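One protein chain is absent from this view; the other protein chains keep their places.
First chain written, first letter: the chains are A, B and C, and each begins at residue 1.
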Amino acid sequence: MTRTLAILLRNPLSALGVLLITLVVLAAVFADVIAPFPDHRGAVVDFANFNKAPGWPYLFGTDLVGRDLFSRILYAYRISLFLGVVVLAVAVPVGVTIGLAAGYLGGWTESILMRVTDVFLSIPPLVLAMSIMGLLEPTLFNGMLAVTAMWWPWYTRLVYNLARGEREEGYVLAAEVIGSSRLHIMFREILPNCVPAILTKMTLDLGFVILIASSLSFLGLGVQPPTPDLGSMVAEGAKYLPDSWWLTVFPGLAILVAVFGFNLLGDALREILGVDE
Amino acid sequence: MSSVTRLILKRLGISLIVLIGVSMLIFTIARIIPGDPARIALGPSASPEQVEVLREKLHLNEPLPLQYGYFLADLARGDLGVSLYTNRPVTADIAQFLPATLELVLLAGTMMILIGLPLGILSARYRNSWIDGTVRVISILGVSAPSFVWAVILMLLFAYFLPLFPVAGRISDSYAIPSVTGFLLVDTLAAGNIAAFANALSHLVLPAFALALSGIGQAARLTRANMVETYGRPYIEMARSYGFPERKIARRYAFRPSLIPSLTIIGLDFAAMLGNAFLVEAVFAWPGLSRYGVAVILRKDLNAIVGTVLVISAMFLIVNIIVDILIAIINPRIRLSQRST
Amino acid sequence: MKKPSIFLAAALLAATALSPLHPLEAAAESVLRLDEVAVGEMDPGKASDYADSILMFNVYDTLVLPIQGGPGYAPHLAESWEMDGTDFVFKLRSDVSFQSGNPLTAEDVVFSFERMNALGQGLSFLFEKVESAEAVDTHTVRFKLTETYSPFIASLVRLPIVDKKLVMENLGDGEGEMKDWGQAFLSSNSAGTGAYSVSAHNPQDETVMQKNADYFLGVPDAAPDTVRLRYGLEAATVRTLIAQGKHDISSQWLPPEVMKALAADGAQLFTETGGGGFYIKMNTAKAPLDDANCRLALAKAYDYATGLAMVSISDGVAQGSPSTGGVPVGMYGSNPVDRKLERDVDAARQYLADCKYDPSEFTLQVSWIGEVAIEERFALLMQANFAEIGIKSEIRKIPWALFTEQVTNPETTPHISQIFANAVTGDPDTLLYPMYHSSVRGTWQSPEYLDDEQVDAALDKGRKAATPEEREVAYSQLNDRLMQIAPTIYAYDRQSVFVASDRVKAPALQDPAKAFGLDGMGFSFRLMEMTGQ
Partner (left out) sequence: MSEPTLLIRDLHLSFRTYTGIIDVLHGISLHIAKGERVALVGESGSGKSVTARLIIGLLQMARGTRVDGLLQFEGRDLEKLSQSERHALRGTRMSMIFQDPTSSLNPVYTVGAQFHEVLRRSAPGIGKTQAMERATALLDEVLIPDPARVLASYPFQLSGGMNQRVMIAMALANEPSLLIADEPGTALDVTVQAQTLKLMRDVVTRHGTSVLFISHNLGVVREFADRVYVIYKGRLVEQARTDDLFDNPQHPYTQALMRAIPRITGGGIPDIEEASERFHEPLIVHESCGEPGGAR
């Protein structure tokens, strides 16, 4: 772990990734302390200071009801990260289990599971999430549900391909010969060999979940106001371009910074752990 | 039967099964949601009697599997119902809006390939140099922002502050181009109107580029990774030992074999653009199927949602089939294995 | 691999360089470009929205028109009319032809009414009191009402006359003698007598209209030859297009900040007063708002002044003026201009104390219509205002189509809905009756679910009263009752504001003496003048 970190910090790009992620996570965790206007995350209106350009004390300017954009972005990170973690916490175990089962057990199990997975993979990811979000109520919970629904098949596919390869490996055959249970072989023998690939994908995906979630809220299918959300901030601000550019540019950059960080980190991990694309 | 034909038929068969699965999935989601489709369809001032009549007509009082049966029967006749958003048959809407989206996605896909692949090749050939570093940062940046952020940024820079490109639409009002294919680039050329073609192209540039950016990044990244791996292969060294020119080695020895793994992912990216088009069309007021999709999703226009998702999924599958065929053409191993089975 | 990409880049550059950013307009052809948020409904029998109205008023004609700059109605397709209690007999002009060339006859009027009635959509409810319509002769038509209904003449501005012959030739699939009543045909074709005909209709993009040279009143040369009504443009897009001289009139839904920015760049501001307001409607069928004291508390807690400040555009021009009560200023029964509604937090607390519900035990759902950006800000304003007296609330964005579905059930209707409404015919009855009469609860206009005998009585009286004086009394009583039971927060009296380029003049939207006092009518393109570049 320490060694991995040391390697990460040696390369300037991955060090940048570590730095950005640290900043984003700190911003989210300590938003209450850092934010100059913590109450602006909610339903506060201050029409005396609305639509102010970046300056002091409003670093990134204010929105159309006078809330500090900088504070709101910090809180939006909190929601984004929370959403990312929850989505992966649900999608990864589901996807991995199905992938392991399909890849290791083979036969009919494999055919049925992988066809179902194919169905999910055949709807462009955003479209699937949009349909679910559009048809249900746009709430944070449904948002997580929708993104999770589109996410697990990718883990199924990843683990399926790995497990299918491992199925023929000596250590699996050996375990079968000594009569280990299928569950034991799947989770104790094959799974550990897939961990580096899963871990790398998860790092990259944390970024992409944030990206997709922001896309959903950009289309008006995400978290509802007054909860701060990067995607809806961009969508809302885009109406006031080019005059009030800060309303769009800062939340947009905030998405970019977080996703960029996770990508740099994921890329570096991929190289260190020797995972194929 | 040639091996490629066999492959196409096999993939078409699988795709059909998958498409039926997609239709079941989306149909079920559309039917189990809260809200009465008949009430939504009839609008604010309809009477309960009118709603009941429509419910009967739409078979909404039947059990779900039976409803699905009716849906399939209608679908077989090319009838997807009427959209309440436009008050027109969904098939007519799709026929009208699909070309605009395809035109956008095809140009974006072309950009992805024509910009992404060369960047990746460049990066791999000069790996660990500053060129490589720059390309890597650019490509990671490309995938790190959703296309709507790129759309907004590009629009801000190149349509507002530096008004080089138009901000919205497919073509300026002053051109009256008869619609033949629905693809403006084709129609303008067919009409022999070069100025209109240029105008339509200038409308396409920003949205297509915004849509392509993440694909470009992804393509460059993958091409680089796969080429770096290929460059480590013995046959590259062998080719060098024969003194083949580096350009030829890059093209025939490093690029083409490394294209095989890249192509699968590029195909997925290309297909993902169909989804991301939702974001870009919204920003650039692009009258395409994706913008229609957003509008109908926001309005709970069930027929239109089901129709749009089905068509986009079908496109997605078609793209994947095309990619599979391309891979088979490039990779003799797959082509030949098809022959033997 | 490198060569083609360089080639492509070069081709793109070349293409861009070739493409004229300001394509030369053919000098003879004048084009008016405007936009609306929602897609215009082309079927005149279903028209209800602003965009629908614009299409309807230009493609179709009605028997009467509001008098410009004054009260009352003037003959239009009808030369004259006579009324006798519940009987109305109209004499039609004999010189009118449809765009198809078919002459206008009494049959067309009867058909148009029956069609609207049969479809039961749009504003058909305006004609519920009509028992029958019959063609007395080629140019005479008689309407029989079931009871006295004084706003009937006013309602006729919402009865577009359709070309029966053309529609009958184009009936689509359907059951019964009239099959689909030509719905399929009329959803993308025009069949009117109007000054403009539709030449192209793309529901996602625009509707294109051309001047009708044979219009029975003639169309002045200065009026635009072609009109492009664009749909669903982003505010930022409209802002840029107008600034670049590629767009002429914005929709009224452009956010005030954007209007401000454009006005500062020298754009014109058009206004239209349609007799209506911005209403914050409370669901009186759902706890805690079934208690009038709770509603009164909210009505007192709401910050009227800030709300108005949000919609002010420049000195003297705002999207609203202070509200004085339940009836917009200028209509029968309205309160004087100086009795502005104002915020009173102490009074609000007092009312809340009298309310039978404890504010700590409920959370209000404050909804806003997704298509109308400004409503989000009002939602936030309310949330902040209500929080001050200790009421929690959550904000919910609801797309229009979903909203109209949700309000059909009091349980799914949000506590608070925000509605822009106006008298669709200019008569107070068409504004207030659909909002408050207990017989029509649960539409987008009546999410209050109000069921109040006094209100019903006053509304019925206003409808039947024959003289203006009697109507004044009836609506005045209604106004007082509404202020007592507060089903609605009357945020402001509305005025629609549009940003326009300097290429266009629209007297009906610029000069109060020429205004119609009816939403959408100001967009009669034949009355507009294109002033060149």
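Operating definition for what follows: a residue touches a chain if its C-beta (ideal position, glycine included) is under 8 Å from a C-beta of that chain, and two chains touch if they have at least 3 such contacts.
Computed from a predicted model, the values in this text were never measured in an experiment.
Trainee: Touch partners of the unshown chain, restricted to the chains that are shown, please.
Mentor: Within the full complex, the chain left out of view touches B.
Trainee: Who touches the missing chain here, B:Pro48, B:Pro178, B:Gly192 or B:Gly243?
Mentor: B:Gly243
Trainee: From the list B:Arg6, B:Arg31, B:His59 or B:Arg233, pick the residue that touches the absent chain.
Mentor: Checking the options B:Arg6, B:Arg31, B:His59 or B:Arg233, the one contacting the hidden chain is B:Arg233.
Trainee: Using the document's contact rule, name the residues of subunit B that touch the chain not shown here.
Mentor: Answer for subunit B: residues 233-235, 237-244, 252-253, 256-257, 260, 330-333, 336 touch the chain left out.
The rule is simple: only the chains that are shown with their structure count from here on.
Trainee: Averaged over CA atoms, how far is the centre of subunit A from the centre of subunit C? Could you give it in whole Å?
Mentor: The mean C-alpha positions of subunit A and subunit C differ by 43 Å.
Trainee: Using CA atom averages as chain centres, what separation in Å is found between subunit A and subunit B?
Mentor: 22
Trainee: Rounded to a whole Å, what is the gap between the Cα centroids of subunit B and subunit C?
Mentor: Here subunit B and subunit C have centroids separated by 38 Å.
Trainee: Considering subunit C alone, which of its residues make contact with at least two other chains?
Mentor: Where subunit C meets two or more other chains at a single residue, that happens at 234, 236, 240, 370, 399.
Trainee: Would you pick out the residues of subunit A that each touch at least 2 other chains?
Mentor: If we look for residues of subunit A contacting two or more partner chains, we find 220, 238, 241-242.
Trainee: Per the contact definition, I'd like the list of subunit A residues that touch subunit B in the complex.
Mentor: By the definition above, subunit A touches subunit B via 13, 115-116, 118-120, 122-128, 130-136, 207, 211-212, 214-215, 218-221, 231, 234-235, 238, 241-242, 245, 248-249, 252, 255-256, 259-260, 263-264, 267, 277.
Trainee: Could you list, by residue number, the parts of subunit B that touch subunit A in their complex?
Mentor: Residues of subunit B touching subunit A: 14-15, 17-19, 21-22, 25-26, 29-30, 33, 133, 136-137, 140-141, 143-149, 152-153, 155-156, 160-161, 222, 225-226, 261, 265, 271-272, 274-276, 278-279, 282-283, 293-294, 297-298, 300, 305, 309, 312-313, 316-317, 320.
Trainee: With touch defined as at the start, can you tell me which subunit A residues reach subunit C in the complex?
Mentor: The contact residues of subunit A facing subunit C are 43-45, 47, 51, 64-65, 138, 220, 224-226, 236, 238-244.
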